[in-house]
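Every protein chain except one is present and positioned as in the full complex.
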Amino acid sequence: MGRRLLGAAVSLLVASVLIFIGTSVLPGNAASVVLGRGATPAAVQKLEQQMHLNKPLTTQYTNWLGGFVHGDLGDSSIGLAQGQKHAPVWALISDPVKNSLILALITALFMIPLSLGLGALAAVYAGRPADHAISIMSLAAIALPEFVIGSLLVGVFFVWLDVLPPVAIIPPGQSPLSDPTKLILPVATLLLASLAAGIRMVRAGMVETLQAEYVMAARLNGLSERWVLWRYAMRNALAPSVQVLAQNLQWLIGGIIITETVFAYPGLGSLLVTAVGNRDLGVVQSVAMLIAVVYVMLNLVADLIVLLLVPKLREPA
Amino acid sequence: MSDPHNPRPETGIELFDHRISRGTLLRGAAGTMLGMSPLLAAACGGGSTSSTGTSASTSAATPVKGGTLRAGFVGGGTAETLNLYQGVTPIDESRAQNLFDPLLVVNPDLTTGPGLALEFNANAAATEYEIKLRPGVEFHNGKTFGAEDVIYSMRLMAKSANFASVPFVAGINLKDLKAIDATTVKVPLLYPDADLGANFVYWNTWMVQNGEKDFTNPVGTGPFMFDTFKAGTQSTFKRNPNYWQTGKPYVDELLIQSIDDNNARLEALQSGQIDAMAQLPTADAKAHQATGDITVLVAKSPQAMMFYMDTTQAPFTDVRVRQAMKLIADRPALVASAINGFGSIGNDIVGKGLPFYDNSLPQRVQDIEQAKSLLKQAGQENLTVTLQTSPIFPGFVESATLLAQQAKDAGVTINLKQVPPSAYYNPSALYLKMAFAETQWPPPSIKFFYLQALSSKAPYNETHWKNTAWNDLLFKAIGETDQATAQQTWNQVQKIQYDQGGYINWTNADWVDGLSTKVKGLEPHPAGVLGNYLFMNAWLSG
Amino acid sequence: MTGRLRFMRSFSGAVGVTIVVFVVAVAIFGRYVAPYDPNVPVTVPLAPPSSHYWLGTDFLGRDVFSRLLYGGRSVITLAALATGLGYLIGMSVGLIAGFSRSRIDPVLMRSVDVMLAFPPLLFLLVLISGAGTGVEVLVIGVAVIQAPGISRIVRTATLEVSVRGYVEAAIARGERSYAVIVREVLPNIMAPVLVDSGLRFTYSILIIASVNFLGLGLQPPASDWALMISDNRQYIAIQAWAVLAPAAMIALLTIGINLTGDAIARSLGRSYVPKTARSAVI
Partner (left out) sequence: MSDAPAPVVQVVGLSLGLTTGDPVVEDVSFTVGAGQILGLVGESGSGKTTTALALLGYTRRGVELRGGSVSISGQPILGQGISNLRNLRGKVVSYVPQDPGGALNPSLRVGDAVMDVLRAHRAGAASLESVKASLERVELGADPRLPRRYPHQLSGGQQQRVTIAMACVCDPPVAVLDEPTTGLDVITQDRILAELARLRDDDGMAMVYVSHDLAVVAKMADRIVVMYAGRVVESGPADEVIERPRHPYTRALVSAIPDFRRPRALRGIPGVSVGVGEWPSGCAFVPRCRHAIGRCSESLPELSAATPDHSVRCIRWQELASDGAEPGDGRAAATAVEAEDEALLQVDHLEVEYRNGRRRNTVVHDVSFAIESGRCVALVGESGSGKTTIGRCLAGLHPPSGGRIVFDGSELAAFARNRPLAARRRIQIVFQNPFESLNPRHKVSSSIERPLRVLRGLSQGDSRTEVGELLDRAKLPRRVGDRFPIELSGGERQRVAIARALAAKPDLLICDEVTSALDVSVQAAVLELLSELQRDLRLSMLFITHNLGVVACVADSVLVMDRGSLRESGSVAQVLNAPADEYTRRLLSAAPCLPDGAYS
């Protein structure tokens, strides 16, 4: 585990460098963006000075990373360029972070049991109608990008049936849960787009496990089928499934960026997209880094769960 | 107001002919989502307020008081600001216009009326003005508005950080501004300007209170008072019970919502999550005019959409090539397809409907044969050029696509290069370096456009136009106090641009917005979207 | 039928191949039967389907059906280029890491882990904002996203193959590493790689379409399925076919490739777990 933690830390460090370099080489910066057509070189230079953009890149990097590690996400470059003394990123993203988390958690809440359940179902009935039905449905769903799925859902449930709200406007400070109907379509879009991958891989893992010798042996020892499925097949299929699900959750992050834009959902994804457009480096760097942290954490947690599930891995090799 | 231009001190109020509209003068790369939505800015009042199709309803009925009006705009993300001297996007404008007041207001027929100022009185040479202010106006915090507030505002506008307002006060001798009494300000100028009042209708120039610093809790004299603001998300405002226009506003609360995606904004309107949306895509506007499930608000406007050619870059250094390109464009087809007919056909000069616009110039029409022969003369048969465009405004990519098609007939190959909206107006990236590109101007006045885009010191000289004689002519026109002479001079200025300039103006595009059918009182207004943001006129029925 | 085409015997394999062939045929030959010039407006924008314009017109009044017939080549070529480049990078890294069994392996694999710790869409966003839009940027960006996952799969397969007798025999003959890799290793890791490549290809299409949606992808006026979707998306309520038709083509292609991939994986008869387009990249 120690090695994994170290690996995660190294990954994050490299990711931070990549993010920092990536965002620093962007042509133009918040200063010129804020100034817009009015940006004379002198004005840009003055603003850059205010924003410490004139300091060496390494200094900027260490300041930023140091702050990040201590929970200080830094300032919004746009805010600084607008002349504000402090424009803490955290104040900008606290609501979006909360909203995105709620969206992701609710999706995960459905996704995990559904992928496991449907995947296992398809595996147990492999080759039979139930399996085919699940496979075909999941194939159809993965074939489309989220924004098409989202648009189609809106077409059906708002334009045609008029039963669900097509956008999810959440007033600041209010929880998305205060009107759960607004979450239905975004969650459904994410589920449709992500579930298929989970189902298919859980199914594959489960099919393999069901063919394992120990499952046959358990059956030949007269163990009940339910016992065999849960204690023998599922338990061992779960370990690879956990990694699949972790990957799916990671993938969800990409899906959320698109889905939030489609449904005007005030989350981290839509904030990131506008921040990239605005060259708000402070926000882009911190949000990107936060996402990278979540990404790596998901891997770590998945590894941890797999360790718990697979006794063999618990010992030093 | 039949003779709009001349300041007539004795009549006070009716001095000024035209008003500047609102709109983004200086829009930057800022403000918009990565491309899905236009950064639309407002433009200035042109002619009529007529609207195609459905229009805002019955002002005849008695307004009902109360309720919350929720308006959706393209958001500006974290770049959204309450500082009206820095704002560039419609959503910034929507807040500023309702928190603050102008010295002069724009009427729906593009005349001006008294706002916080009652009179703009110039001396004979038009080198010094005296502004008479409306007495008894109170800020939201109870302080009385007066001359010191105007002086403070003008000096704040000139601060370099407030880039959006700087150009408007560039001709004023700020050092010698003087409060003659509590409601009178003396304004000396650096060069003659026959129409100073026109500078103070545009929203980047509205009045703040003496001492305003960071706009985190802005205090104005406007119809609504600041409540909350979350950049990129939502802001709320409370009704100003002491507003000087008695009885207004009608609604208790105003909510401004950022929704970047055009589709989402329309869906929010249709599903009742907002009551009004700015910038309804023209195709949707057409569809909903037919169904009538929402009110489509259409206002004619002088918002110019143009292709421009850099007169210092080959092949556009040759005036014949520029003329040929102007002849290639099929303007009616562009208007019909690129913006679904929501606009009038452009005539290569800016500001249709504004005072001093030269209406005598013949309408330019497509003439492929003439274009071909001009190109042949210039030795540029089989010309190949690259046209830079961006989805930064609706109709940009569409019109560029169509122009490329139309050019094929003249043997000209136009390759399109699309850049992200965020980079389009970025001077450190491509802006002002492109040989052939698209642009949009919502000029508050013709004077303003020529100063900003074509004069010898113009900061945004997209066509790199340099002509000393023409420049002298321009300043002569600006300072000319005689209406008829001024019009003549302005016509000369515009004719030269029409014949030789680098702009191909294909349309003056309408403002097109959507309203819930229960929203009443908002009338089409040439100066800006959603009835020029005059939410104090709006009320909710049922 | 020899081993190579055995997967065609299964129902899903046959259906999958039929679909893929159909879509690719439309992409390649469609332009020769298109009724109109795809770039010229033929009537009013967003006209509904009619006998003249089978799928109606798009937001500029261009014939959707003609654009559909023209629009497959570029998206397929682009996705293929991106995937191909991804394979060039990923396979080189994976082969070197898997075959060398030396100190370079952990170094390469740690780098891959780091790359995989970076959300793909985020990477593309940052890259495109930096390098600007453009076909090259898109292709390179998608390739770089794909490469780490590819190198992992290739490495695993290479590790497995390179302890086999025929590889060791070649090493014992003293053949050069290059010859061993090309002659002995490469042909034997192609099967899982092929299955995987189909899915990666569809992922490339999906991600290119998504990037287009965010306004950072392909440039008009090219007729291109992905571009058609993003261009016409906001008019989906008015003229749905301009979005549905290209979406359906992309969906068909994805489904076809997935079915084919499944069938190939099954015919390989090993415990190779077919992934899906979306998870292929991770």
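All chains are identified by letter, namely A, B and C, in their written order; residue positions are counted from 1 within each chain.
The criterion applied here is as follows: a contact is a pair of C-beta atoms (placed from the backbone, for glycine too) under 8 Å apart; a residue touches a chain by one contact, two chains touch by 3 or more.
Everything numeric in this text was worked out from a predicted model, so none of it was measured.
*Asks:* Checking the contacts here: which visible chains does the omitted one touch?
*Replies:* Among the chains that are shown, those touched by the missing chain are A, C.
*Asks:* Which residue among A:K46, A:H132 or A:R219 touches the omitted chain?
*Replies:* With A:K46, A:H132 or A:R219 as choices, the missing chain is touched by A:R219.
*Asks:* Could you tell me which of A:V10, A:I184 or A:L309 touches the chain that is not displayed?
*Replies:* A:L309
*Asks:* Pick from C:D63, C:D113, C:E184 or C:D262: which residue touches the chain that isn't shown?
*Replies:* Considering the complete complex, C:E184 is the one touching the chain left out.
*Asks:* By the contact definition given up top, give the residues of chain A that touch the hidden chain.
*Replies:* Spelled out for chain A, the touching residues are 212-214, 216-225, 227, 231-232, 235-236, 239, 309-312, 315, 317.
*Asks:* Can you list, in ascending order, the chain C residues touching the missing chain?
*Replies:* Output for chain C: 3, 164-166, 168-176, 183-184, 187-188.
Basically, only the chains that are shown with their structure count from here on.
*Asks:* Chain touch graph shape: choose line, ring, star, complete or other and state it.
*Replies:* Contact map by chain: complete.
*Asks:* Is the C-beta contact count larger for A-C or for B-C?
*Replies:* A-C
*Asks:* Using mean C-alpha positions as chain centres, tell me how far chain A is from chain B in Å, no decimals.
*Replies:* That gives a centre separation of 41 Å.
*Asks:* Nearest whole angstrom, what separates the Cα centre of chain A from the Cα centre of chain C?
*Replies:* Chain centroid spacing, chain A to chain C, equals 22 Å.
*Asks:* Could you tell me the distance, in whole angstrom, between the mean C-alpha positions of chain B and chain C?
*Replies:* Roughly 45 Å separates the two chain centres.
*Asks:* Listing for chain C: what residues touch at least two other chains?
*Replies:* Each of 129, 132, 213-214, 233, 236-237 in chain C touches at least two other chains.
*Asks:* Multi-chain contacts in chain A: which residues touch at least two other chains?
*Replies:* Those would be 27, 151, 261, 273, 276, 279.
*Asks:* Mind pulling up the chain B residues that touch chain C in the complex?
*Replies:* It comes out as residues 33-36, 261-263, 281, 283-284, 286-287, 333, 336-338, 340, 391, 397-398, 401-402, 404-405, 416-423.
*Asks:* In the complex formed with chain C, which residues of chain A make contact?
*Replies:* 7-8, 10-12, 14-15, 18-19, 22-23, 25-27, 138-140, 142-148, 151, 155, 159, 193-194, 196-197, 200-201, 204-205, 208, 244, 247-248, 250-251, 253-254, 257-258, 261, 272-273, 276, 279, 284, 288, 291-292, 295-296, 299
*Asks:* In their complex, what parts of chain A are in touch with chain B?
*Replies:* Contacts found on chain A: 27-28, 32-40, 43-44, 46, 76, 78-79, 82-84, 92, 95, 151, 154, 158, 165-167, 169, 171-172, 261-264, 266, 270-271, 273-280, 283.
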